[in-house]
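One chain of protein is taken out of this complex; the other chains stay put.
Should a chain be cited, it is by its letter among A, B and C, assigned in written order, with residues numbered from 1 in that chain.
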Amino acid sequence: MTLTTLEKPVDRIPSAPNKASTMKALVYQAVGKKALVDCPKPKITAPTDAIVKITKTTICGTDLHILKGDLPSCQPGRILGHEGVGIVDQVGSAVTVFKPGDHVLISCVSACGKCVYCRKQMYSHCTTGGWILGNTIDGTQAEFVRIPHADMSLYPIPEGADEEALVLLSDILPTSFECGVLNGKVEPGSTVAIVGSGPVGLAALLTAQFYSPAEIIMIDLDDNRLEVAKRFGATSTINSSDGKAAEEVMKMTGKRGVDTAIEAVGIPATFELCEKIVTAGGHIANIGVHGKKVDLHLESLWDRNIAITTRLVDTVTIPMLFKTVASRKIDPKQLITHRFKLDKILDAYETFGHAAETKALKVIIET
Amino acid sequence: MTLTTLEKPVDRIPSAPNKASTMKALVYQAVGKKALVDCPKPKITAPTDAIVKITKTTICGTDLHILKGDLPSCQPGRILGHEGVGIVDQVGSAVTVFKPGDHVLISCVSACGKCVYCRKQMYSHCTTGGWILGNTIDGTQAEFVRIPHADMSLYPIPEGADEEALVLLSDILPTSFECGVLNGKVEPGSTVAIVGSGPVGLAALLTAQFYSPAEIIMIDLDDNRLEVAKRFGATSTINSSDGKAAEEVMKMTGKRGVDTAIEAVGIPATFELCEKIVTAGGHIANIGVHGKKVDLHLESLWDRNIAITTRLVDTVTIPMLFKTVASRKIDPKQLITHRFKLDKILDAYETFGHAAETKALKVIIET
Amino acid sequence: MTLTTLEKPVDRIPSAPNKASTMKALVYQAVGKKALVDCPKPKITAPTDAIVKITKTTICGTDLHILKGDLPSCQPGRILGHEGVGIVDQVGSAVTVFKPGDHVLISCVSACGKCVYCRKQMYSHCTTGGWILGNTIDGTQAEFVRIPHADMSLYPIPEGADEEALVLLSDILPTSFECGVLNGKVEPGSTVAIVGSGPVGLAALLTAQFYSPAEIIMIDLDDNRLEVAKRFGATSTINSSDGKAAEEVMKMTGKRGVDTAIEAVGIPATFELCEKIVTAGGHIANIGVHGKKVDLHLESLWDRNIAITTRLVDTVTIPMLFKTVASRKIDPKQLITHRFKLDKILDAYETFGHAAETKALKVIIET
Partner (left out) sequence: MTLTTLEKPVDRIPSAPNKASTMKALVYQAVGKKALVDCPKPKITAPTDAIVKITKTTICGTDLHILKGDLPSCQPGRILGHEGVGIVDQVGSAVTVFKPGDHVLISCVSACGKCVYCRKQMYSHCTTGGWILGNTIDGTQAEFVRIPHADMSLYPIPEGADEEALVLLSDILPTSFECGVLNGKVEPGSTVAIVGSGPVGLAALLTAQFYSPAEIIMIDLDDNRLEVAKRFGATSTINSSDGKAAEEVMKMTGKRGVDTAIEAVGIPATFELCEKIVTAGGHIANIGVHGKKVDLHLESLWDRNIAITTRLVDTVTIPMLFKTVASRKIDPKQLITHRFKLDKILDAYETFGHAAETKALKVIIET
């Protein structure tokens, strides 16, 4: 992809989809600048690669961060996007699980399956993978995408499945479930607070219910999102704009605090709120992407028997989540608020980027 | 105990030990001030109490903190000490496990066994117990001590056991083992760093070896203590006075970092060193008593899949540790460097308080 | 209690309830023989005892076993019953958690809280407790019952709670949950088979849903009970009377078998069915009370990476279950099919003992 191309987005040349040598893609061009442009269609570069024709993708909060220039690992010229479902178009010679025509779910994390981290199920730290899609290699907001380590990084979609729902299994559901719910050790009868009622916090709210906690308190600044949280199963909500959320949580819990505090924002204030509301013996499970250090108040926490966890999603729970969707234990489509065609992806970004006004949660992009 | 008594230490009136109404005790009198004074012998105040005649006790780093005025929960007039072995002198009417004459080990933590925390094995947070001995009630640096919730807070010592070794099971061994080794999930073949080679860090070094880690790196500022660490089984040591400990650990571990970083000091610099050396997927297990907040660098740790734990010792592992001592899997007496009679306890404090010069680790006080 | 009394049931002498010296109770008189008789009201015999006035109790399958003479630990002359709720009437001098007038739930298992087993949360094996109520000491099918180790064996009922629902927390819910669901490691998306759709199997069906398994297959010989199972959330049912249950399960699971097989009957055939249907890496969780050995087919299971567990309920999950009932994550009252007054307890036994005809699950006895 040349910068010339990037700077002059042109219409896509019409052609038979699988044979075209170019495709449309959403490219990060410079800080604050993106465009839907014509790019060369990706090619197999390793025998373990697959090329997937995207049918549905979505936009993540992280994509907005990239566009602001917050993630130096992702440089201008990059096709964004790390979520989606599609149809296998081509496979490398060492791919054995998939063949062209297979409908697949794409994990946001690529995993070789062989390295020291993959062997520990820490796919996020795969030495030749991890979160690279739409970050250090081209991503899914395009007509086609190259998926490295395809056998470990794609998941077969059985016939008849609702593919739109499965888009949410690429990243947001496993992220909220692994980093928030599993690390937070949510269990039957426990009390949970989720700080942040954006898409990830709401996904944590949905997946926390797999374990039947007694209470889920959602905390946010936006009344609309708290309203959504109630619909999604929150037992109570707190608008934290008055700075009294910690007091309110303590009041609600008889001064005890919560068994699990899930941080789903990524700023010091929300993490420090978790420190204030976690009960003795409880868990703080961080999901948020943090750009700054936070104050850890060990002077009050050193003797509280708490655990604080961090995690980049490993997507090891995709098969488990697949089963919960198939058996209707969860309806991820509740998170989808808008749908756009790929050629309207700039509108999709606009809608997703102004969530307070548009009430957008997840937006689906169809190709 | 009246303040008058406290301010005028007098010699102990000689008498038959079990019938005297007064006893000698080390009393915290004011910030920076302590004395061995005559005090009333403790009495049973609840049916679950026992009075224990102390045979051996010791001094903890926490006692020094109290004397500096660092722990407001402990007020002047208090008999210090929360460790020791002794002989049951009297029991309340509801005590069923012990009878006068039984040799017992005293847990530093008192536990009712019934409250919501005790039922979770979090004795440290017992609603009517926890760490109260030598803190909010009189302690063990005396001829006698009242032990509340005796059935749950004392442990029988079988005939023939080496009681001196067992003094170290009151606090230092379970503390280092529960807060450091168990929370840090040390396992066969793993790489451990222990920051702080004082008595607690060295106890962590000894108890970590229960799990056969491949490497244990001890870090301290004091070459003598690092020398001791080598004798106790450290596979390597780092004197961190040049500020390059983190770099050295990374070099030693092939840039990987350690699976478990145990913080055994209690200041921001040592905790932050742990943040720098923990590997992806690793554990930071805090043992240190912190008086200040620390910087938690979530901007670099949010995606590292780490766990940070804090804990006040619950002493739930005393029975397990008892068996390891009895079967000679560990020799806690290695930690004992000095012995004093109770009437020389001020000398014992002097020796323990100047460990750099005296090379003291644990000092035993015999009554 | 004299045998003369037992053999000549007389009407209860009317009197103010708390002051009477006799009470009505259901007594096991001889194999196959029981009666509602007047008995002396129980008295405090240890300082940790409480006397509880029963308000609601129930009958357990185990009571039927006792009446058949199957449990030699329970001898004639015994008041039966180990479940119930009531009001504290008197407490011993060492009881600190409860006072007369408190509404309480009675655990079927008595726990001292202090012994080696209680410290491991294995209350079922308490050296001075365990399952003794209505077994080796008089039980709850009476107007009053003496509860040893009251502080650890009773649970406070908050005002306004539905006490009838809580009767099911004495035994059947913790039994099915601890022995079946927890030991069976049911998890989101997993496939579960429950062999036996009687009250305990149905309780396992209800509590398994705390973990959102994808499939729960109920297996029984009685179509009515399978019908109930469907109403309670079974995703499929198998009537095993044709001897083809194993084949059917394998067909339903694509030849894979189930992740968790819960045995809730207690005979060799049902346990061996579990051996046939468990998948590689799966769990067989035994709840059933077995009177005979079973064939363990290690020649086919030795390399299947399975775990088989047994357990007598410890009731350690009563607090957790309490919260799930309070927060309406489960409605235990679905299991209640009939209600009787204490003076009709023989009718209650009749109804419960002929469940195939009466469709009885749990019957409540009110005093």
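Going forward, a residue touches a chain if its C-beta (ideal position, glycine included) is under 8 Å from a C-beta of that chain, and two chains touch if they have at least 3 such contacts.
Quick caveat: nothing in here was measured; it's all calculated off a predicted structure.
Chemist: For the chain that's not shown, point to the residue among A:C39, A:A285 or A:V316 touching it.
Modeler: If we include the chain that is not displayed, A:V316 is the one touching it.
Chemist: Please pick, from C:M23, C:L36 or C:M122, the residue that touches the omitted chain in the full complex.
Modeler: C:M122
Chemist: Using the touch definition up top, pick the residue from A:V116, A:A269 or A:A356 that touches the left-out chain.
Modeler: Selected residue, touching the omitted chain: A:V116.
Chemist: I'm checking contacts with the chain that's been left out. Which of C:K276, C:R311 or C:K359 qualifies?
Modeler: Result: among the candidates, C:R311 touches the missing chain.
Chemist: Contact with the hidden chain only, please: which subunit B residues?
Modeler: Where subunit B meets the chain not shown: residues 187-190, 209-212, 214-215, 235, 319-324, 326-327, 329-330.
Chemist: Across the whole complex, list the residues on subunit A that are touched by the chain not included here.
Modeler: Residues of subunit A in touch with the missing chain: 47-48, 93-94, 96-97, 112-114, 116, 118-119, 121, 151-152, 316, 319.
Chemist: What residues on subunit C make contact with the chain left out of this view?
Modeler: Subunit C touches the chain not shown through residues 117, 120, 122, 124-125, 266, 271, 280-281, 286, 288-299, 301-312, 314.
By our rule, only the chains that are shown with their structure count from here on.
Chemist: Taking all residue numbers at the subunit A/subunit B interface, are over half used by both copies (same) or under half (different)?
Modeler: same
Chemist: Between subunit A and subunit B, what's the gap in Å when you average each chain's C-alpha atoms?
Modeler: Between these chains, centre-to-centre, one finds 44 Å.
Chemist: Which subunit B residues reach two or more other chains?
Modeler: none
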